[in-house]
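The complex appears here without one of its protein chains, the remainder shown in place.
Entry: chain A
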Amino acid sequence: MSSRAMTTRRASIGSHAVLAVGALVMVVPFIWQIITSLKTIGESTQVPPGLWPAHPQWSNFDQVFTDLPFGSMFLNTALVAVGRTVAQLLFCSLAGYAFARLRFPGRNIIFAVFLALLMVPSYLLIIPQYQVIQSIGWLNTVQGIMLPGMFSAFGTFLLRQFFAGLPPSLDEAARIDGANPLRIWWSVMLPLVRPGLAALAVLTFLWSWNDLLWPLVVITSPDKMTLSPGLASLQSQFTTNYPVLMAGALVATVPVIAVFIVLQRQFIEGVAAAGNKG
């Protein structure tokens, strides 16, 4: 073995050691969560803690399901997340395309206003947004949760960057063929910015799934609630019953984690693409 190969090998063992320690820090909390969700309260407060419950307490999960209308919460969360994602993909790609490829008076000023919105803390908007939803009578409805998040300055900015990176000859050729901008957007441009659309879809879906304060403010009845505030209400009810709380947290997060593991390449490439264009 040459000395160069030796150093490479040593460096790679060192890398694995550091990365493995980091990975443990990332994963052990989840493993401990799963173990705790199957313990009795007594077992969970044992010192020193036992590694495995004597009899797995599946009843902890039953308690989560009897206490929370989990089925409807799951459905509401999924509906809101899909609705916001589809709407953002449509609206942001239309606007992003117009900002990147069409010329119209006031374009730069309007775009600058959109950019400025990126710095506005989302919490500042909550009270006036609540009043708008109230005035159209959509408080305590799923579409009320959905509506404000269907529009996004960030998404418009992100997709504009993708559209701006395409060669100008593309739309010129299509225009000579007599296609109008809507047509060009749909059949020429959209297929070429697929990585951008995937990135926006992943980010919007995740953000929506995890959103806490807005649904908490808009929704009052449990059957219209989404998972994140629902889980928070579980915490105020079972303050120190950690096995039930861990079971609840597990049930609320497993769907997204499952989707992530299946679509991991798309998730990771999407996040990377959003960062590179940002």
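To be clear about the criterion, contacts are C-beta pairs under 8 Å (C-beta built on N, C-alpha and C of every residue); 3 or more make two chains touch, one makes a residue touch a chain; residues count from 1.
Methods note: contacts and distances are computed from a predicted model.
Participant: Tell me the UniProt name of the left-out chain, picking from "Fe-S cluster assembly protein SufD", "Malonate decarboxylase acyl carrier protein", "Sugar ABC transporter permease" or "Putative membrane protein".
Facilitator: In UniProt, the chain excluded from the picture bears the name "Sugar ABC transporter permease".
Participant: Using the document's contact rule, name the residues of chain A that touch the chain not shown here.
Facilitator: Counting over the whole complex, chain A touches the hidden chain at residues 8, 11-12, 15-16, 18-19, 22-23, 25-30, 32-33, 36, 44-49, 90-92, 94-95, 97-99, 102-105, 107, 110, 113-114, 117, 119-125, 127-129, 132, 147-148, 150-153, 156, 180-182, 185, 206, 209-210, 212-213, 217, 227-229, 231-232, 235-236, 239, 242, 245-246, 248-250, 252-253, 256-257, 260-261, 264-265, 267-268, 271-273, 275-276, 278.
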